[in-house]
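Every protein chain but one is kept in place in this view of the complex.
Right after this comes chain A.
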């Protein structure tokens, strides 16, 4: 009786069904993860008061995959590939977009170059960011962090707008926090 049911579970027809189902599940998960959004576990001290080490955050990719990053606003917390190592995702606050004025040593022209963004961590002393490696190309920005869901006592929104909200060029560039 038992051998019979095990034989039924692993019959060639059922094995084929499991493989097809697994393949479809992988395709759906991959599509959602690379084009719509995903869960991110943040590690490291660089965004300290806003995001602690080990927080679980929902991040969306639609503002990058649908709008090419046009709807990212200054002050958004974004995940960007590291300019040195493309397998690493850095979580930083986008302080300035292209053509913004910034008084930084790494910007000889005092402006963020075309197509680049300036990323900084909230924890100024423990963050490796654009103050070390300069402005990063906007194409490296992959995700925008939206909602912190774990730990539950600090659950809350990290962004103040939706991914389809247009940025207006008239929007004033915010003053530096430092």
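Everything that follows uses one rule, which is that a residue touches a chain if its C-beta (ideal position, glycine included) is under 8 Å from a C-beta of that chain, and two chains touch if they have at least 3 such contacts; residues count from 1.
Rule of thumb we're sticking to: contacts and distances are computed from a predicted model.
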Not-shown chain resolves in UniProt (candidates "Cation efflux protein transmembrane domain-containing protein", "Anaphase-promoting complex subunit 11", "Mitochondrial inner membrane protease subunit 2" or "Small ribosomal subunit protein uS14c") to "Mitochondrial inner membrane protease subunit 2"
Considering the whole complex, which of A:42, A:140 or A:158 touches the chain not shown? A:140
Take the complete complex as the reference. Which residues in chain A touch the chain that isn't displayed? 24, 26-28, 30-31, 34-35, 68-69, 81-87, 113-116, 136-140
